[in-house]
Structures are given as C-alpha cells and as structure tokens.
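The structure follows.
A single protein chain has been removed from this complex, and every other one stays in its place.
Right, subunit A next:
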Amino acid sequence: MRVTPRLIRRRLVILLMCLLAAIAGLIGRVFYIQTVQSPWLSGKAKQLWSRNIPVQGVRGSILDSSGQPLAYTATALSILAIPSQIKDKVATAKALAPILQMPENVILKKLQRRQLSTYLNPGGRRLSEQVAEKIRSLHLAGIYLTEEGRRVYPYGDLAASVLGITGGDGQGLTGVEKEYDSVLAGKPGAILYYANNKGERMPGEGDDFLSPVNGDDVELTINKSIQEFVQREIERAVAEYNPDHVTAIVANPKTGAILAMANYPTFNPADWRNYPPSTYNHNLAIWQTFEPGSTFKVVTLSAALQENKVNLNDRFYDPGYYEVAGHRIRCWKAGGHGSQSYLNVVENSCNPGFIALGEKLGKNTLFSYIKKFGFGQKTGIDLPGEGTGILFNLKKVGPLELATTAFGQGVSVTPIQQVMALSAVANGGKLMKPYVVQSIINPVTGQVIESTEPTVVRQVISPSVAAEVRSALESVVANGSGGGAYIQGYRVAGKTGTAQVAKNGRYESGHYIVSFIGMAPANNPVLVAYIAIDYPRPKNQPVFGGVIAAPIVGRILADSLAELGVPKSNQGLAKKIRWGDPLTVTLPNFVGLTMKQARDLALQSTAQIRTQVNGQGQYIVAQAPAGGTSVAEGSTVRLILGDTPPAGAIDKTG
C-alpha cells in the first residue's frame, strides 16, 4: 500500500466525521440525561441535599373510663442543636453557657459532634419559658427550640400491661401504646433544609419548619378504681402465696368492655427498661395459655342444657371414678360423691358427672360448643400479642380426649377467652368481642372522634339456658366449691378451677394454677371477674385450693359492685342452705407426708377447708379430724408436726 496524499486526505475526512459523530453522540447523551432522566436524577439529588430533622408531635394521653389520665406526655421546650449549621461554635457555646448554666467547654464539645442534631444535656432540656425566651432572642444559627415529651404515669404500675410501653422515640411498643400508636402519635413535623456535603446549610435555600400534629387521646374502658381493687388483691395474693404469675380480668359481660386487667409480675411503664423483658413483653391475661381445669365445665354444662341432654334434677351416681375406654378416670374426691343430682355434680365439680355429660353430647356437639364459646381462636381484643390456645384436633378425639375435655383438661385456653365465654353465660348467651378502648378523643376540643360499639360475635346459648347455668353457678358459690366468693347481699355465681401444669408433656409435681371465675349479680350480671394464680406456694401451712382464688374474686366483685353503685339484693341464695344432699367433704390423710407434699395435696382440693398447723418438724405425724372423715365445708383440720414419720402411716391417698 502506498501512502498517497489522497489516502491521507481520505483518512483525515474519515477521522473528522468519526470525531464529529462522537461529539454528536455526546450531545445526544447529554440531551437524554437532561430531559428524560432529569426528573429522576434531580429527585435523587434533592434527597441527597435535603436534611430532615424530625420533630415529634405531643403524644396523646391514655385516660381511664372516667377521663382520668393514666398515661400522658409532659412537654417542655428543649434545645435541638444542628452542629453543621453553627458556623461559630465557640461563640455559640459562649452565648448559651450562662443561660443554660453549663460549662462552656461542655456545650462546645456537644456542638462539635459529627451528628445531624444533638440535644444539649442536661441544661438544654426542659427549659423554663424565661430561659426559652432568652434563647429565642439570641437568634443563634443552628439552635432550635423543640417541644420534647416524656411519658408520665401518675399511678405507677396501674394497668401497666394494658397501657404498654413507649420506646426512645416515643413510639408505642406494647399494649394500647402500640395498638393505637398511630392515633396517639399524631403526625411528626420536621425541620427541612438543603445542605452541602458537610451538612452545612446551603446559602439562599432557606429552611422549612413543618409543625407536627399532636396525637389524639384514647379513653379506655378500664375503670381506675376497679383496676386498683384488682391490683390490691393481686398484691395480697402474691404476699400470701408467692406464686409465679397472677392474672386477673374484670369485664362488663353485656358489652365486652374490659374494666380491669392486671398481671403479676408487673412493671412501671415509666422505667420499663429496669424490668425483665418477660414482664412488659407479654400481657399474660391475653397471651398465656393453660389448662383451664374446672372453670371449663361451664362450657360442658351450657352445651348439655342447650342440647337438652340433661335436667339438673336428674340423678347421677359417682363411685369415685369413671371408666372410659378401659381407663379409670378418678374423681378429685376419693371415694366419689355417691348419688347426687346434676346440680350437685356442678356444685361439687364432680369429674365423672361431667364425663357423663360429655358422653351424652358426643364429641362433635361438645367441640362445636367449645368453638362457639370462642375457644381455639383469638377474641380479637384491641391489644397486641393475643394467644390462641390449643384444642384437640377433632379427628383425633377419642373417648378419652372427649372425657378429659369435658372437665377442662387437654385443652389450652387464655384467661380472656374464659372471661368472654363466662360473659356469654352472664349476658344471656351472646359471645362478645372484648375491647379496652372506649373512644378516641380530640385533646383540645374534647370531642369524641371515634367510639367503640359493643360487638356481638354470635349467640352461643339461649337466654333461658344461660339463666339456668347462672343459677347453677350461683348455687356453686352458695353451696359448693365456690363458697369463698360468697358476698352477703350480692348474688355471686362462679366456678373454681384447679389445673395441674404440664411441662414438656408431663404434669409438673406441685405446680397448679388455681383459678376462679365469677359474676354478679347472678340474675343480671354486670361484672365478670376472673383470677388465676399460677403456682401458689403457701408459706406456712397447706392451703386448700378452694380457699385461694374464690375469696379474691369475691372481694373484687364486692368492691367493684359498690364502686359501680349496684344495689344489694336479698333475693340471692343464702349461704349454707343446701339444696338436695348436705355437702360434706371427706378429709384427705396428711399423716406421714412432708409439709411440701401436704401443701400439694391440699391445693388439689377445691374443698373449703382451712388448716391449722401445730408443732415443729419435717413430717405430719398426726391430724384431727383423721383422714377419711367426712366433715362439713368450712371446717378446720389440725395438723401436728414431728421430726420422724409415724410408723405405719402409709396410706397417703386418703
């Protein structure tokens, strides 16, 4: 190939064209960036330039049913410094030091932090109006005054697990604070400005202050007085029995409104960080699931009456056990209750009698009622963290499972489910949806923005059946195992429950949950109250389970009814006036047992028997009256202690 002028010129022209084409290509590229991509890129760029310092609104208060604040946010002006906007940090620190009564170098150190914004602790927090005015008049760049809130709980731990807790930024973490966070929080505002890459404000862009919207108040159904009664009773039970947990609920059965809800161990929401997480993370009243024990018999009874499977006057013979599929299921009472009416079966909480009712109903019917009463599903209460509970899978329910379910074993339920089921009995058969928030209120005008209406989930039993169940339960209190809940002048209906707690598939020795659920007045209940004491450990002497929970509910109901102004009535059943057979209890034999064994034995019995311990030593060497003796409910049994077990005292089953 020869290098000719023509070749060189041709190549020059080719090269020129290529270069001009490349320049044209770049023009196209720039055009594309500045037209098609421009909105997207400038949007992203604006995000990069803009700094946004959020400013919270004042969080709404949580009020009790009478409008008293249970939790509110106290606000005060605090200094929010934006270090990057402060050009002359030394002068700013110098100006602030005397006003805030803080050393200059401490302020300076905070202003020199590489942070978007910083508070000037401690002098720059919660300023008085005069101090705030002085700072305003200084017009310092990068120094802002913001309202800063602190959650205040005037009644300490009152209704702590209902209220819940708030986190460092005031956000609701548990309880009503979480469930109604968006209502309480309001809308945050912000300080907005454009910044350079060091965070300094760009000149000529100005900044914007978007003022926050304060949150609304939430009025609870919780009645502060009733809540106080409940917590007082819980404290008393804790002092007496040193249990693992206690849970109590008081509800209005007609609406499903929760009037009180408390747990032990509890916490003070103001400094929840100093408590173990288990106390504030779970609201036991709606979260914990356990075997309900005898309180569940109400479901079996209601179903049997609704389905006309039983008449309370029918007779039933209890030999002390019931044989199901080759297994003998024992009655809690050794030797059995003998011949009794079905009303006595209920009063005595006689297991074989309920197994018989379960068999009459059949598994499909019994389980359909269990589900209709709301077990095995969440109640839908307006609190976070509700438990569901566990029922037997219907396909796997054999005669044995049917039998245990009928008297409340082998099912797992939450306290709130039991309260709502009993509320259905109380209100004429309607299962209600429980709620704790009555209304949402504008804190300035006091105007009700939103109000909760009672919600009927379904009609479970007919009003007449419900009334029949109530009268049976009233008789339980007046004549039967629920005697401790009896209140002179108020008609209380209720049911005890004692359930052994299973751990890892085995019943734990000595670990019982003793519970009582009651309602009053029995003819037209306005209250349902429930208490469950998990693992009571009586300190000094054995305590019969029957005398632990029922009296507590009795006291709660008495005080609460008085608080609500419910008139006393004389139409109720008089105590100790027996219907049918007089109620006696066969004493268990404690002789030869250690104190611990004696305590466990006593706890299992719902009998209304008091104990009195004499002497000292490890073993019970004698008792009076002796084991196996029939005594009237309300009697006292004396136990004598000694250091060596008496010879021949082997019959521990009593």
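One rule holds for everything that comes next: contacts are C-beta pairs under 8 Å (C-beta built on N, C-alpha and C of every residue); 3 or more make two chains touch, one makes a residue touch a chain; residues count from 1.
Just so we're on the same page, contacts and distances are computed from a predicted model.
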Quiz item: The complex lacks one chain in this depiction; which UniProt name from "Spore cortex peptidoglycan biosynthesis regulator SpoVE", "GerAB/ArcD/ProY family transporter", "Transketolase" or "Hydrogenase maturation protein, carbamoyl dehydratase HypE" does that chain carry?
Solution: "Spore cortex peptidoglycan biosynthesis regulator SpoVE"
Quiz item: Which residue among A:I33, A:A74, A:A325 or A:A626 touches the omitted chain?
Solution: A:I33
Quiz item: Which listed residue (A:W49, A:Y119 or A:Y321) would be found touching the missing chain in the intact complex?
Solution: A:W49
Practice problem: Spell out the interface residues on subunit A facing the chain that's missing from view. | Solution: 1-9, 11-13, 15-16, 19-20, 22-27, 29-31, 33-35, 37-38, 40-42, 44-46, 48-49, 194-198, 202
